[in-house]
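Complex shown without one protein chain; remaining protein chains in place.
Naming follows writing order (A, B and C), and every chain is counted from residue 1.
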Amino acid sequence: MATDHELHLRDRLTRLRSLNLLGGVRLSGELEKLQRQLDRIQTAPTDEEIWRSVELARHQDRPYTLDYVERLLDDWVELHGDRGRADDAALVVGLGKFNGRTIALLGNQKGRDIKERTHRNFGMAYPEGYRKAMRLMELADRHRFPLVSLVDIPGAYPGVAAEQHGQGGAIARAQALMSRLDVPTVACVIGEGGSGGAIATALADKVLMQENAIYTVISPEGCAAILWRDAAEAKKAAAAFKPDAVHCLELGVIDGIVPEPEGGAHTDPDQSAKLLGESLEEALEELESVPADDLKRRRRAKFRSLGVYA
Amino acid sequence: MATDHELHLRDRLTRLRSLNLLGGVRLSGELEKLQRQLDRIQTAPTDEEIWRSVELARHQDRPYTLDYVERLLDDWVELHGDRGRADDAALVVGLGKFNGRTIALLGNQKGRDIKERTHRNFGMAYPEGYRKAMRLMELADRHRFPLVSLVDIPGAYPGVAAEQHGQGGAIARAQALMSRLDVPTVACVIGEGGSGGAIATALADKVLMQENAIYTVISPEGCAAILWRDAAEAKKAAAAFKPDAVHCLELGVIDGIVPEPEGGAHTDPDQSAKLLGESLEEALEELESVPADDLKRRRRAKFRSLGVYA
Amino acid sequence: MSSRIDVSIEHRNVPEPPGKQHPNTCPECQSHYRDDELEAALWVCPHCGHHFPMRARARVASLVDQGTFVEEAAELRSEDPLQFFDLRPYTERLAEAEMKTGLGEAMVIGHASIEGTSCELAVMDFSFMGGSMGSVVGEKFSRACDSAAERGVPLVSVTASGGARMQEGILSLMQLPKTVCAVEDLHDAGQALISVMTHPTTAGVLASFASLGDVIVAEPGALVAFTGPRVVQQTTREKLPEDFGLAEQNLRFGHIDAIVPRPELKPYVSRLLRLFARNGD
Partner (left out) sequence: MSSRIDVSIEHRNVPEPPGKQHPNTCPECQSHYRDDELEAALWVCPHCGHHFPMRARARVASLVDQGTFVEEAAELRSEDPLQFFDLRPYTERLAEAEMKTGLGEAMVIGHASIEGTSCELAVMDFSFMGGSMGSVVGEKFSRACDSAAERGVPLVSVTASGGARMQEGILSLMQLPKTVCAVEDLHDAGQALISVMTHPTTAGVLASFASLGDVIVAEPGALVAFTGPRVVQQTTREKLPEDFGLAEQNLRFGHIDAIVPRPELKPYVSRLLRLFARNGD
């Protein structure tokens, strides 16, 4: 299986090498990075390992957005409010210095204890949260701050108010805004990248995943409940739709994998932050050399190329 | 007094003629138009006439936005909603054909009977209404439709929800958006142009007033209640702050006066619409020949030049 | 962790199964019709106005000037990138859907004219796997945007979708940003998207291109919600408002521009097409 998976990756590498890269769709350095990823991955994820990722991605001690902010940014100023109705604590936004440059950062924020979890709605934003995120995106664009988005949301929130306040439209418009930004954008799934709630803030020039993060169109439980008519078959569902980072890389959905400490990000938050910081820096440096028009064109072309059909 | 007022206008004309028109602030044709206005006005408004304007501007039979839409536009499609929380009936927005071209039109809409007045909150928008207006402005900008704004609002609405939903910010942002539009914009006060509620949708390339409309920073009653400590002194207040069209033209606040039928707009809505249509057409034709960048620059320069100080 | 489970079932807002009721029986007033009666009435109940589901080809025929529709990208078919197997293989489900519907996928695209004005169309069909958005739906919509941009005409989309194409996993989610980027490219080319939402327009389709229409209209009674009432009720245990998630609620909350009954849709869209036709350039 390991060999099999490695073959897949090598195969993709070969195809990338031979590809006529239309209109600069792929950023330079892609091949080298894929090679490095390949060298690093020793074994491909088995069904058991996929499930372990699901568990680690949801681990209650896993570092959240503000844990990384604290370790990676100087002069952090959190901003609040959608300038319309509310300040949604499930999604934090702000400005800070990252390796000397000002960046705009947004991220889902889960809670550590039951009170904070309720306050932050388990990281699941309301439409007001997406609108706050859009405000930060506009601020970033206006002042040419690169945008970093940390994604960690079980899924869009299924609530009465969320629907009444226009959740579908808010998620659509957040993506549309990201597709229009003239600044470099990097998204990283740091835990659960759940469905529309995740993609709302992940239409980025570079999309990364931490090694044990998952990225899904529906949670394993939700998928199992529908297709197997039994939410307990979640493990089976996960094995079937493969939400792990390696498979996402293989499908071209993400651009790179951010390593975690042995045993998962929660075992060593400082080291996790260091590794995340290195990947973000690498991505930003590469993007900062690209002209704004090209950035936007490449970003859209990348997402418009996703899908497999005949 | 008539002569006196005429002298004022002639004086302004003389000053305009001698002015070194910095950076194309004033649109060409301004002088000719002022001359025409001057020729048309036989008598300057007395205190009595100012108060008559106040009464006519508020006349219960005065044509409202939709009365003009019906008479001036083909293929009218009203659009609804702020894409967030509500559809505010106090402010209508839509698309239609005006003399063969598609325009975006927005306007305050008062009600005719008590039920409609309540439904439309007497034309006083909530923040949701300003956000709906902004959505139309963005639509106009995206598709290069000229924007026409008809202003008819007693004043911004003093309600609990209006404050909680961010009325101040909404009015500020509506203006900011108008200052950024790349399309020709014409605003016309067709009744009451009351305070922040009016200016929210009146930061236009050309600002017109109907002959008997009023444009005020505060209603006569409000001003009287504060300065004379008696709302009944409204007539005195109106005479003091001069909200009529001729004085607004004289102060450089508006660019032209739209004639009304003898006796006021309500006496002949068809003729009122015809006269309004002619003025709008003239303004749009002039603006349509100006490059987008110049439009925006001139628009901002015009508003930045308003005020009298030493 | 029960909340986690509930929370996640957000991509399957299929309307309640009609039980044993015949598809030609009106679920609102129980009137029963012959096929040709319903077809003649555009699948709107002549008695109570209930809007029955409408198939993609019938929808196209009801909107365009006769004989003007030219289909595009009809040959596209889904692959099975995950070799997905639940109780049955994805490939089998696809084959069955094609057999049942006569369509290669849940969306039909092409160009046409409506009351004499040219446009591009992208019409979904709920009968094909619940109108779920997989790679082919995303690609077809994306091509429809490009076709509209090239021809310099507006795009009219008619949506009907119950959720994600789970069998394509994360690639199904990626059709959201894909179609969003396609709309943005269409807008940059100066063209409009007119979005017509029919029952049901939910989940990923609502959270992407359908909500980006320059004008958005819905059919009466259509469910227009990211998460449908059943899942919301399971999660929140709240009593839901009577019209929760319906077009009527969406209009009241400011999310759509109008509710247009099916018989009025063609002239309404036609009027919009005239408005969005380029101003003489």
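Criterion: a residue touches a chain if its C-beta (ideal position, glycine included) is under 8 Å from a C-beta of that chain, and two chains touch if they have at least 3 such contacts.
In this text the structure is predicted, and so the values were computed from the model without any measurement.
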item	value
Partners of the unshown chain among those that are drawn	A, B
Per the touch definition above, residue among B:L136, B:I199 or B:A273 touching the missing chain	B:I199
Which of B:T65, B:T102 or B:Q167 contacts the chain that the document leaves out	B:Q167
Of A:H59, A:R83 or A:H266, the one touching the omitted chain in the full complex	A:R83
In chain B, positions touching the absent partner	122, 124, 154-160, 162-169, 171-173, 175-176, 179-180, 194-196, 198-200, 202-203, 215-223, 225-228, 231, 237, 240-243, 247-248, 251, 253, 299-300, 303-304, 306-310
Interface residues of chain A (partner: the chain not displayed)	75, 77-87, 95-97, 101-102, 128, 132, 139, 142-145
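Keep this in mind: only the chains that are shown with their structure count from here on.
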item	value
Topology of the chain contact graph, where touching chains are joined (line, ring, star, complete, other)	complete
Distance-maximising chain from chain C - centres being C-alpha averages	B
For chain C, residues that touch 2 or more chains besides their own	253-255
Shared-contact residues (touching 2 or more other chains) in chain A	165-166, 169, 173
